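Here the complex is missing a single protein chain, while all its other protein chains stay put.
And then chain A:
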Amino acid sequence: MRLVRLTDQDRPEIRFVFEGQEVTARAGDTLLTAILAGDGGFLRTSEFGDGPRAGFCLMGACQDCRVFVEGQGRVRACTTPCAPGLRVRRA
């Protein structure tokens, strides 16, 4: 999955790390946007073996977008702001 940056994207660039790779995002991105508007593709793998997931509701209700952030533990990517230097892994 890839989110398309359409409008309101002239915000300062920030850098964070996803799965060991440095990724460029924009200040004001959620983690979900920062990962999925780049090459991240998906956020986690279903623990029941039915494939990758990338969130569903984007409003903090479905809990399907969780990722692991060093120092924060498991968080919802859709409600967590991206910040410079975060180290994020798929959950």
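We take it that contacts are C-beta pairs under 8 Å (C-beta built on N, C-alpha and C of every residue); 3 or more make two chains touch, one makes a residue touch a chain; residues count from 1.
The rule is short, and it goes like this: contacts and distances are computed from a predicted model.
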Problem set entry | From "Transketolase family protein", "NADPH-dependent 2,4-dienoyl-CoA reductase, sulfur reductase", "L(+)-tartrate dehydratase subunit beta" or "Spermidine/putrescine transport system permease protein", the hidden chain's UniProt protein name | "NADPH-dependent 2,4-dienoyl-CoA reductase, sulfur reductase"
Exercise. Which residues does chain A use to touch the chain missing from this display?
Worked result: 1-12, 27-30, 33, 36-37, 41-43, 46, 48-64, 66, 73-74, 79, 81
